[in-house]
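One structure is given below, represented as structure tokens, and several questions about it will come after.
The complex appears here minus one protein chain, its other protein chains still in place.
Let's look at chain A:
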Amino acid sequence: MSNTSENPNPSSSSAKITLKTSDNELFEVEEAVAMKFCTVKQYFEDEKDNDVAARGSSTVIPLPNVHSAVLARLISYCKKLPQSNAVADNHEEEETKKKERKQYGTPGDLVDLISAANYLDFKEGLEFFNQALADHIQNKSVEYVRKFFGIKGDFEPHEEEKYREEYAWAFEGVDED
């Protein structure tokens, strides 16, 4: 719950780190932001150990699994982090949060964001986007979810039918695909 790692005044921060995405775009980001990505942090610290002089210089950290469009979104999320992680203590606030989670793009974008956050070992981001994905699939049909996750149903048709009959209530009020 502590936001102490967040630099209250980013413009005064000296250290910047350059990240290079899979499509060869360069991103210059605040150290405080980059250090939220554990993969980057690890890389950065290894570099530092290897070459003390590298500190403060323009190290470029390659991120071959992350596309520039996705990284841009992740960085913009990082900057909003404090309020995103505040506790929602009532219904309206929870609704606002849901809307906020929706802003980060289409479900397809979420897949990319989750993959990238997972690769970067960016815990807060991963939690946030996993929750956004949970919001998204909560009212979806079984067929939609199978397609979305690339899963093949392996129940016998009669087993599935029986299950649907038995738990008909769980299949009510499902969104259109």
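One rule holds in what follows: a residue touches a chain if its C-beta (ideal position, glycine included) is under 8 Å from a C-beta of that chain, and two chains touch if they have at least 3 such contacts; residues count from 1.
As a working rule, contacts and distances are computed from a predicted model.
A.B. asks: Given that one chain of this complex has been left out, which of "RNA-splicing ligase RtcB homolog", "F-box/kelch-repeat protein", "DNA-directed RNA polymerase III subunit RPC6" or "magnesium-protoporphyrin IX monomethyl ester (oxidative) cyclase" is its protein name according to UniProt?
C.D. replies: Cross-referencing UniProt, the chain left out corresponds to "F-box/kelch-repeat protein".
A.B. asks: Quick one: which of A:T18, A:T59 or A:N130 touches the chain that's been left out?
C.D. replies: Checking the options A:T18, A:T59 or A:N130, the one contacting the hidden chain is A:N130.
A.B. asks: Determine and list the chain A residues touching the chain excluded from the picture.
C.D. replies: Spelled out for chain A, the touching residues are 1, 85, 87-91, 94, 106-108, 111-112, 114, 118, 126-127, 130-131, 133-134, 137-139, 142, 144-155, 160, 163-164, 166-174, 177.
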